[in-house]
Structures are given as structure tokens and as C-alpha cells.
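Right, I'll just put the structure down here and ask away after.
Excluded from the complex is one protein chain; the other protein chains are retained at their positions.
Naming follows writing order (A and B), and every chain is counted from residue 1.
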Amino acid sequence: MTKPQNKEPVEYWRWKEYQRVISDKSWNNKDIITAGVDVGSVGSKAAILIDGEVYSWGITRTGSNSPESARKALDWAIKGTDLRLDDLKYVVGTGYGRVNVPMANKAITEIACHAKGANYIWGPKVRTVLDVGGQDIKAIHCDETGRVTSFLMNDKCAAGTGRGMEIFADLLQIPIEDIGEASMKIDEEPPPVSCTCVAFAKTEAVGLLRKGWSKEKVLAAYTSAMAVRMSNLVKRVGLEKEFVITGGQSKNIGIVSRVENVLNVKCLPSPEWKTGGLDPMIAGAIGAALFGKALYLKNQKK
Amino acid sequence: MIFIITYYGYTDGSGEFYIVIDSIKCTGCGKCIKKCPQSALEIITEFIDLEDKPVVAVNEKSRKKIKYTCSECLYDGKTALCVKACEQDAISTIWKTT
Partner (left out) sequence: MTKTIGLDLGTQAIKVVVLNDNIVLSREKMFSGFDPSKAAKTVLEKALKTANLSISDIEHTTATGAGVQMASNIDSKISMMSADAKAGIHLFPKARTIIDVGAEEARAMKCDDNGMMVDFVVNERCAAGAGAFIEAMARALEVKMEDMGPLSLKAERASPINASCVIFGESDVVTLIHRQESKPEIARAVFDAMADRVSSMVHRLGVNPEVVLVGGVAKDVGFIASLKRKLDIDISIPEYPEFAGALGAALMATKRARRSKK
């Protein structure tokens, strides 16, 4: 049995802090400029929208102090633009630490924001979102406006989460970044491991290795079991096209292809944020900022 | 038909255990909260259609051990006390052991 690493738990897929501005946009004081700040357990994201369209965003790591992380994320979103904090007409805080976004006019649940943001990024056709994070799995069904109709969160059991995959990668001594591709290096898809439980699956894996299975085959069997698990959660909330996968595991081709297989549905591809597309990580922040605009307008009518 | 359904609980190796709440049907009356012998339910505010609506949810302390919390009520296919108490049909359960 491998000993757990004696270091702070790290984010499964390592990502860089960065900020981006959509340079061909401009703003004036008549525009409804809103911001959403999403403080997650690992990353803090902020997005600035002009009249409901994404203008800039920033992603930083959440530190031990939530209000500071919120401030830092918003500063990053503002950096590179010529906006000041005062120009923001409405700020919505969300996420794990939504109550700790000091500059927010309002706090809204992260699920509502995530669904709204997914609707913005992928369009009104998206209906089902599978979000696989480092420590939880969320299955969301929404309508064409991005309003949540059904929601399930699983943070009780590590199976399928980034953390669970990390344990398995560790056991098989395969670098985490390669885990997706490694699980595809097999001649024939093996049956899934019988244990959902990561702790028990580890024992099962050791037995399979002793039987002569290659690391890749064992990984495939485990990934398959995890894909089945995630698919069951999606079916619980109701699978409807279009379907998207967000979160760390969205970059794991072994999981994505198997989930698509089990559900018999292809998921929409994620935008390439590296080449200018919207980063799915900021879905929550975008959604929050969109709610900000709606709330601002509602207040104006009073 | 408008519905907003939240599944509180989990699926693990031993089965699927959820308390299911429909936030549109729920009026926040709290009858189920009073009937729960484990004090597992509470009122939260949900943001629905730009308004803050009080609805019932499973509290944090009970959510991750729902199988244990609700076992007395739900074992052997019985109907849970919270489900019986609700006049709006807003709360239901999923209880499956593998």
C-alpha cells in the first residue's frame, strides 16, 4: 500500500493563474458593468461583463483567507482593463466562500451561477452538466435559460473525484497528467473493477496486477468503473442533450470517452481558452455577473 | 412544468441514498422539519427567478451520512416521516442498497 504523500493536497490538474481581456470591447458609463466573483475551495475566479457580455476575467488560487482571495481575483479581472472598482454597477459573490466576498452586493448559490454560466459558454442548447472537481462531483440539469431544474452533489465519496483518481495514479505510478491517455493504451476494454470504493478498488487493483494485468489495463478497468458511477449520477438528474463535462476530469480523455460511451451521447467540446475561448472554469463567475445585471435592472425598475 | 429538484445525499459503494426536495412545490412551511426525529432538515434561502425563496434542505451535518441519519425511517421500504408530513408533495426519498 502506498503511503499518502506528506504534503498539502494539490489540485488534480495543475493550472496557471492568469487573466484575460477581450481587447476589441470597450465600455462607457451608460453600460451595465457587472462582476461575478466565484471563490472555490481551490481556485478563485472573477469575470467582468459589459451589458451581459464577457469583457475580462481572472483566475487565481484561493488562499487561506477567502475575502483576500475574492479581492485578488477581482483585481486580476480588472487588471489590463481601464476599469476601476467604482465602475462596477453590481457585484455578485458565489462559490464555496460566497459569504466572504466583501465587495458583493449579493451572494448567490454556486449551482445557480454555474448553470447560468454554462448556458452562456455553450449556449441555450445545453441541458446537462457534469462537473467533476477535486473533491466532489456535481450533476446539473438546466433549462434553455440556464435555470437549474435538477441538481445533485456528491462530496461524500471520493470515487470519481480528482482526489480519488490521484490515489489511483499514485498506486499505479502513472503521472496524473498522463492518466487519461494511459487508460486508452489497451487492446481490449476490460470489465470495470467491481468496487466503487477507492480504498477497496486499490486492493482489487493489486490483485489484478499480480494476475499479470498491465498498469494501463488496470487503470482502464478503474476508469471504466468511475465513468459508470458518474454516468449514474447524471442519469439521476436526467440526461438530456446537449451534454457538457466541466471540472478537472473534463481533461481526462479516459473518463470523457467512457462516459460518452455509457450514456451514448457525445458531450460538447470545451472552448480552447488558451487560444482566446472562454475558460469553463469561470462559468460560475460569468453566471454570477449575469445575475448581477438582472438584479441591477430589477432594482432600477423599483 | 417548472420544477427545481435537489438531491441531498450520496451514492457510494453501498447504495444510493437521497432526500429529494422540489423547491417550487416547497412552501417553506417547516412541517417536515418538526417531524424529523433526527433534526436533519432546515430552512435555507434559494435564489429562484431573481427572488430569495425559503425552502427546506438537508443540513450539512446530516447530508454526508444520510444513510445512517435516515435509516430508522426508511429501512424496509417504509415511508419517511418528513414525506408523510408534507402536504405539497415537495419531499420524497430514494433509498437503494446495492
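Everything that follows uses one rule, which is that contacts are C-beta pairs under 8 Å (C-beta built on N, C-alpha and C of every residue); 3 or more make two chains touch, one makes a residue touch a chain.
Worth saying up front: this structure is predicted, and the values here are computed from it rather than measured.
Of A:K106, A:K156, A:K185 or A:K215, it is A:K156 that touches the chain left out of the display. Contact with the omitted chain, checked across A:V198, A:L263 or A:L295, is made by A:V198. Contact between chain B and the absent chain runs through residues 10, 12-14, 64-65, 68-69, 71-72, 75, 98.
Touch with the hidden chain on the side of chain A covers residues 1, 3-9, 135, 156-158, 163-164, 167, 195-200, 207, 210.
Everything below uses one rule, namely that only the chains that are shown with their structure count from here on.
Each chain gets a centre from the mean of its Cα atoms; for chain A and chain B, those two points are 26 Å apart.
Residue ranges on chain A touching chain B, taken from their complex, read 108-109, 112, 147-157, 159, 195-197, 200, 229, 232-233, 236-237, 291, 294-295, 298.
Against chain A, the residues of chain B that register as touching in their complex are 2-7, 9-13, 16, 18, 46-47, 49-50, 63-65.
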